[in-house]
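Right, I'll just put the structure down here and ask away after.
Here the complex is missing a single protein chain, while all its other protein chains stay put.
Coming up: chain A.
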Amino acid sequence: MGARHSQPVSVPEQEEIMAETGFSQANVECLYQRFQVLDKEEKGYLSKSDLEGIGTLAINPIGDRIVGAFFQDGRETADFRTFVQVLAHFRPVEESASSEGVNSRLSKLQFAFQLYDQDKDGKISRAEMLEVLRMMVGIQVTDEQLESITDRTIQEADKDQDGALSFAEFAKSVEKLNIEQKMSLRILK
């Protein structure tokens, strides 16, 4: 894995992080090294521009949202703990996992739901859905088409007919998907 096994890395709050995220010590150290690489000016925390400076993220259609996930609640900085907490959602699921851990299916879905739901009202409104769709689709698609697609998406999943998707409805609409695999990174095992 890492090339620097010989040097012990002093990771702040290592024990707490390992306990709450379930990462192994080696993984935490690797993540800390990555954190340090991203934090180019060695401030000790990450700002948005640090993450935006990742080239391939900049041309990711939902790159903004992903970066925003690290800076919840209007925060401007992200310390290492936050960094790891977000990434912990993408740990592969163990066989014997309960539905309580931070990398359980439920938790992963909640994370994804948050990315859709920007105003944090617990529902994905039509406008929010439209916004996400607009980000993911090429410029050839007209606004009318986008609106129709959005309507269709909401209509398919909206059971209580309130014109928005609650978390339960969202979870139901993706129940056939293999979320455990789609939202797991092997290297974070």
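Note that in this section a contact is a pair of C-beta atoms (placed from the backbone, for glycine too) under 8 Å apart; a residue touches a chain by one contact, two chains touch by 3 or more; residues count from 1.
One rule holds in what follows: contacts and distances are computed from a predicted model.
> Name the absent chain by its UniProt protein name; which of "GATOR2 complex protein WDR24", "IMA1 protein", "Sodium/hydrogen exchanger" or "proteasome endopeptidase complex" is it?
Cross-referencing UniProt, the chain left out corresponds to "Sodium/hydrogen exchanger".
> Going by the contact rule already stated, which one of A:16, A:94 or A:156 would touch the omitted chain in the full complex?
Answer from the full complex: A:156 touches the omitted chain.
> Can you list, in ascending order, the chain A residues touching the missing chain?
1-4, 30-31, 33-34, 37-38, 40-41, 43, 47-64, 66, 76, 87, 90, 112, 115-116, 132-133, 135-142, 144-145, 148-149, 152-153, 156-157, 173-174, 176-179, 181-183, 185-189
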